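This view holds just a subset of the chains, kept in their places.
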Amino acid sequence: MVDVGILGATGAVGQRLIQLLEPHPEFDIATLTASPASAGKTYKEAAKWRADTPMPDSVTDIEVAATEPDAIDDDVTLLFSSLPSGVGAEVEPDLAEAGYVISSNSSNARMADDVPLIIPEVNADHLGLIDVQRDERGWDGALLKNPNCSTITMVPTLAALDQYGLDSVRVSTLQAVSGAGYSGVTSMEIIDNAIPHIGGEEQKMESESRKLLGEFNGAEVVLHSMDVAASCNRIPTIDGHLENVWADTSDDVTPEEVSAAMSAYPSATLPSSPERLIHTFEELDRPQPRLDRNRGDGMAVSAGGFRRTEGGVQYNCLAHNTIRGAAGASVLNGELLLEEGYL
Amino acid sequence: MVDVGILGATGAVGQRLIQLLEPHPEFDIATLTASPASAGKTYKEAAKWRADTPMPDSVTDIEVAATEPDAIDDDVTLLFSSLPSGVGAEVEPDLAEAGYVISSNSSNARMADDVPLIIPEVNADHLGLIDVQRDERGWDGALLKNPNCSTITMVPTLAALDQYGLDSVRVSTLQAVSGAGYSGVTSMEIIDNAIPHIGGEEQKMESESRKLLGEFNGAEVVLHSMDVAASCNRIPTIDGHLENVWADTSDDVTPEEVSAAMSAYPSATLPSSPERLIHTFEELDRPQPRLDRNRGDGMAVSAGGFRRTEGGVQYNCLAHNTIRGAAGASVLNGELLLEEGYL
Amino acid sequence: MVDVGILGATGAVGQRLIQLLEPHPEFDIATLTASPASAGKTYKEAAKWRADTPMPDSVTDIEVAATEPDAIDDDVTLLFSSLPSGVGAEVEPDLAEAGYVISSNSSNARMADDVPLIIPEVNADHLGLIDVQRDERGWDGALLKNPNCSTITMVPTLAALDQYGLDSVRVSTLQAVSGAGYSGVTSMEIIDNAIPHIGGEEQKMESESRKLLGEFNGAEVVLHSMDVAASCNRIPTIDGHLENVWADTSDDVTPEEVSAAMSAYPSATLPSSPERLIHTFEELDRPQPRLDRNRGDGMAVSAGGFRRTEGGVQYNCLAHNTIRGAAGASVLNGELLLEEGYL
């Protein structure tokens, strides 16, 4: 078992990380960090637990540490980070320099040249960028990122289509409120309403998807040439991001071929990877957030509604935004780091 | 004052028609029709009134008539139809032949060659198709349609853009449950959920928008050449359809020009037409259904979130789906028929 | 293993029964019945599966039977009934006469003198009424009922209080939409709304709770003398009934004693009974439907918010209405019938 720490353990993603790591076959939670105000308290005192399962007994009495190198248990080698991006930008490099390997969900540095942005089933080979990173920065540790929740939902389906020559992508999202954190969206903002804007989200989808599908040439990741434009909306759902995608391809392709390609797209063999990565539906009205977000224990992607368009195909996809799209994505990247010998 | 009738007066759109027509300066409600099971009852007995304003006293004791030529008050010349499309397809031609002019919200026959499909502020000149219709069918009356609620929301904004050469449109909708009628969407289907499919809706948006922006040459409407692909979603809002649009244009155009063109797009001078047709926002997170659906008494369209894309521009638009998108659209078309001398 | 059948297997409660019985350690699903329109189809064809887990493979190809004695598999001895009450009133007596033992969730006959109404952890001794029933009716089989979902939520907490002398109960419910079946509440009725009436629900709570807490004297159940008045509301939640209770007792009792009495109230040892029957909270804002409905796999009751009042105590309680309140309640009663030798 590998001793791990969680940075930012009291927040919504931090709580999900605890839910996923507590029963994990490879990882043991040894350190929980939070803001200075929480440091020194037990986790039970520091966290307002909001999950729909009880707080695991094994974490209730852990003393919360400050988020800094000296405060972390000596046996810990792997850190999962769900820090606010501003804090992450400051602290993560120090921790990597101090020798920790960090699987981070924070949005800072995702597009940095020497930081791998990884979905294991899609671009595990980008992991080689860690060697470049260590060379350049002189780090013993490493910093690896998973993409934004709305990006993760779409990219596996695009990966399955890339064989047909992806030219251009238009994507409209219907995103759940949990993506904004526990207090990110007030009830007055969203009941009987929808908000056609999520700050920075469109830019993230547009840039991160091109990096994820880009090619790693041993020295850098060359971005995919496709043109991506996103329009991001918040709607009154708790969990599960639903997305409408138009993908224009250079090759002619039928809706049936697209559905078959997604269904056949291989998963990984990591502990948290679902048996089937992309679940495809024949029913026209699926996937739906409440019915399909928990497929593959929240780690699978679903797709349906395939239709031919003038330039390619349109379809819908969905994933659980706080599992596959955040905490689960970080855990999966941690598993990959372990399997590939980076710990 | 013109005596008017409402076909299908007990349904959700029928109730909205009563709300709008009761205080109308030009129209008097003289006949209310419904299914055979309701005929002979007073309106109060026949209708389960669900509106958030009380049932107007002037209609409570009207005896509901069957939906057939003989049952309609002799003084009535104009009929507003909110019949289910199957019933509309059967009954509307008979009524037009019997001399009634029908402003219909039903989806049947919208794409028929000699049936005008009208948004008065956009294509009032298509009204000339009524003369073709009367010639061909030998009708004394006439049949005129307003488009589907999701189409109406988008088309005024496209009309403002057409000067830049519309090539292709991609549109994703976030539609309110009232668009499906009172019992169209169950609560179990939509709470904490979204449904990425509305039967026939995508096809309606794709064909109707090309007819509305097409050219009437005196004999027929030549469809606009743009390519339209829609993806339609139901979300947990009561009223107000929000739409994400990507419009590719042959001319280069900036987001600022697009916003200005929409803001300047002229309204009509009919009683129900709003002072300003398209309200544009600088705030990135507007329009929103709950905050903006009632602009112009529910008859205005709102737009915002303008961004440049590789092929043109993307933006969001919104309208009240049961006012501007259904009952109000029919009333407005009735006002146009009166002004243009077709009654 | 006991072969069992499900009456009304295509409805919402029927689907929950399949979810609970498919992995059951004692029961094997052998027969599924539905309305005549579905008889002869495979279950997959007959049922529109709405659950948030996939339809179990073991039931997809079962041929749906008509709901009548001759259509049921010969090896079946125990039937779970989720029939509409009108159908249940007609069919259940025939099936009991034909020798089947029926654990029924249908509301018919719950207050009949010789029909046991059972919550195993509360009044398992009422099961003796089956002997009275068989004597009087000459049945080989038997008919046993579980109470209404809103009644089950409250009665275990009252059972824990009865030692203090229950005089009078006032209860206000906040009930989830799933309690009305899949199409029972339309989205237009409930989004941004609440409905202060559920037909017949108040009467059910008032009479059933007095029977459940009544005394079985070997011949009949003498109703409890307490006065119960209920006010039932539907709110926009998917699952989980929350209830505010005022219980006036003849003995003086403190909130702390009430909480302790509930927490200590014994569960049963049946397979589906939760380890702890009533989970009590110190936090003032718990239990909450989304956070607490799944405790004990949906079979536990939660309670909190204890406060002293002039006549006794007030508190809140909650249970999962389609598990503990319906399908799970029937399964639990089936387990009790097996354990007590009635099969």
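The first chain written gets the first letter, and so on, giving A, B and C; residue counts start at 1 in each chain.
The rule is short, and it goes like this: contacts are C-beta pairs under 8 Å (C-beta built on N, C-alpha and C of every residue); 3 or more make two chains touch, one makes a residue touch a chain.
What you see is a predicted model, and the numbers here were worked out from it, not measured in a lab.
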> Number of identical chains in the whole complex, 3 of which are shown?
Replying inline: 4
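Assume only the chains that are shown with their structure count from here on.
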> Which angle of rotation, from 0 to 180°, maps the CA atoms of chain A onto the equivalent atoms of chain C, to the nearest 5?
Replying inline: 180
> Where the centre means the average of the CA atoms, what chain is farthest from chain B?
Replying inline: C
>> Centroid from C-alpha atoms only, then distance chain B to chain C, rounded to Å. What do you get?
In response: 47
>> Quick check: how many Å separate the C-alpha centres of chain A and chain B?
In response: 42
> In chain C, which residues are in touch with two or more of the other chains?
Replying inline: 50, 191-192, 238
> Along chain A, where are the residues that touch chain B in the complex?
Replying inline: 168, 170, 172, 174, 191-197, 199, 202, 227, 229, 231, 233, 235-238, 242, 244, 246, 284-291, 304-305, 307, 309-310, 314, 316
> In their complex, what parts of chain C are in touch with chain B?
Replying inline: 12, 50, 177-178, 182-192, 236-238
> For chain C, which residues count as touching chain A in their complex?
Replying inline: 50, 52-53, 191-192, 238, 290-292, 294
